[in-house]
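What you see is the complex with one protein chain gone and the rest in place.
== subunit A ==
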């Protein structure tokens, strides 16, 4: 039984090539987008860094949520989301640098509330200034990123530490108890950050006049379903290379169910946000949808719904596709690409404004994908792929949907 992951040379090469593509795109972008066009340079970085940070953070959420629900089925591949979550500290660092440059470099074409002249002339921004201010933004960002990193590392550290313990009933109880406590703590932080304020600060404040209380949940749903797809991709990759002996199509079926269900959940939130604004038809609220539904972004707006709702709904509805490795991999790629596009249409209409082919954004995205592959494959080698002392391991091995 292969419990210890060794990074195949091909995967390492792929990750370096992708990171190279990302860096090259960044350099080209630096020279191509100057002066007026510099907005696109920063918008692309903001979109990609926030998207990829949040989809790796979804893995920590996956561990915390399943731990708190006393789920047993995921234990056979629990080390995979753990390894994915190890990308959180690095991606947090990247995002932190980018938003700090945006805020303190006064990039007011991205966040126009950072320009104090705008704020003084603007009643709405003045009223919002306790929230949309450099101090609050920086403090909140540092606290949330710090807590995410703390809990992510803590969960991982505990899990590896437990491999060295003796297998006794008392040990099992202790494992469950301390994991539950830490997972509970993380979920409180996660709810108050991703489920509430963080997307308001990082993304919704691009349209500083506009607000939507659904926005954070909508962002969460988007990154959560992509995060699940990312977990599924790594699970299938490891399975195809002869690792994760205990993982069968039963586990894949459950991951597929999650991808299916949360695609619908995303649509539910997407529609809830849209319909209330459409129905009330108030100019300060519809301003957000004007460029998206009636402007240049109209095709993207409907493509978004097609890729992220109709495709998973019809494709993953059948039991056989959820149990088929190739089908799940295909759908995982579609979902991640679809929600990447969702982030693109969240950031771009208010910053870059015009719809252009996103070569720069895609290039950066590939760079982030390469970085994630590199970090995750390294983290996977750090521990056995089976948490052998976890009391629910047997439940996961005999799992049957």
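Keep this in mind: a contact is a pair of C-beta atoms (placed from the backbone, for glycine too) under 8 Å apart; a residue touches a chain by one contact, two chains touch by 3 or more; residues count from 1.
One rule holds for everything that comes next: contacts and distances are computed from a predicted model.
Q: Given the choices "Formate dehydrogenase (NADP) alpha subunit", "Monooxygenase", "ABC transporter ATP-binding protein" or "Quinol:cytochrome c oxidoreductase membrane protein", state the protein name listed in UniProt for the chain not shown.
A: Matching the unshown chain against "Formate dehydrogenase (NADP) alpha subunit", "Monooxygenase", "ABC transporter ATP-binding protein" or "Quinol:cytochrome c oxidoreductase membrane protein" yields "Quinol:cytochrome c oxidoreductase membrane protein".
Q: For the chain left off this view, which of A:104, A:127, A:177 or A:278 is in contact with it?
A: A:278
Q: Touching the absent chain: which residues on subunit A qualify?
A: Per the touch rule, subunit A residues meeting the hidden chain are 271, 274-275, 278-279, 281, 317, 319, 400.
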